[in-house]
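Notes follow once the structure below has been shown.
Missing here is one protein chain; the remaining ones are kept as they sit in the complex.
Moving on, here comes subunit A:
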Amino acid sequence: MAYCVRCGVKLSSGTKTCPLCGTEVQLPPGMEETSSDPLFAKELPPEGTHGITKARKGLIELIIALFAVSEITVGLSLFFSDALAYGFIPLFCIAMATVSLVSIVLAKPRYVHHASWQSLIVALLLLGLDGADFVWSWSLIAVGGIVIFWMYGVFPWSRWAKKHVKGGIALSVLSTVFYLALINLVVSGALTWFLPVAVPTLLALLLGTLLFFLWFSNRKGNRIPIADIVLGSMVVLFSSSAVFDGSLARYQTGAISLRWASSLLVTALVILLFMVAVSLSLRLRRYFTSHNRHD
């Protein structure tokens, strides 16, 4: 029978460490202890179930109870006012609100999980509201918008996207292309402005971003100044706008010309020239930046 040297408690025979403080039991050399019977049988170790907690269970039951009461109340009131034919939308909305609340309680407490579930539920709600007659129109554009929100606002925080950055960017770009094509198809019934306007604008945006990325990433040091990011973004956006304006004019009138975006293009060129000059000339760089930051 050993004692814990830290806690002073007597330990049952055969104990290797003190259950209270974890101190190892030190027996005199040559002395061995026989193990006493364990406190509980060892052959049936049930696993922890990590199941639903009391508070969560209560909340879910409350939500489901409220769902049942609201569905019955709304259903009966529609029935007695002879408006049951219009009952799908309110009943469906209550059901989806319930699913949304339950998913809030059940989803893992991570932004990606919650945002994904809520995006999916809102998308289903919109599809359901639009497709009561099994014909879908405006909801396709709205659901596409939710997909784009998910691609840019949720997906980059997922583990997969963090692991495969290039793949994630490619997927986001592809989803944008498809979304634009979808809008064109839903609104016009065919791909009209998508190829002559949207594709060149997107290509200009991508090409500009890629060039700036290559330029900045090949510089000495890892740190990209915020001023460079802001100015570079302005150049890319302004020049893409010019491409959009030019391709739109060509699509509408048949002639390539710049209308409202000419001033933007000039601004983009001036900013670009300034950036190139600052990048090439040490004197200019010293003039615009602090003395010891970009040597």
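Note that a residue touches a chain if its C-beta (ideal position, glycine included) is under 8 Å from a C-beta of that chain, and two chains touch if they have at least 3 such contacts; residues count from 1.
The criterion applied here is as follows: contacts and distances are computed from a predicted model.
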Name under which UniProt lists the unshown chain, selected from "Alcohol acetyltransferase", "ABC-2 type transport system permease protein", "ABC transporter substrate-binding protein" or "FMN-dependent luciferase-like monooxygenase" = "Alcohol acetyltransferase"
May I ask which residue of A:G14, A:G87 or A:P196 touches the chain that does not appear here?
-> A:G14
Interface residues of subunit A (partner: the chain not displayed) | 4, 7-12, 14-21, 35-42, 44-46, 48-55, 57-59, 61-62, 64-65, 68-69
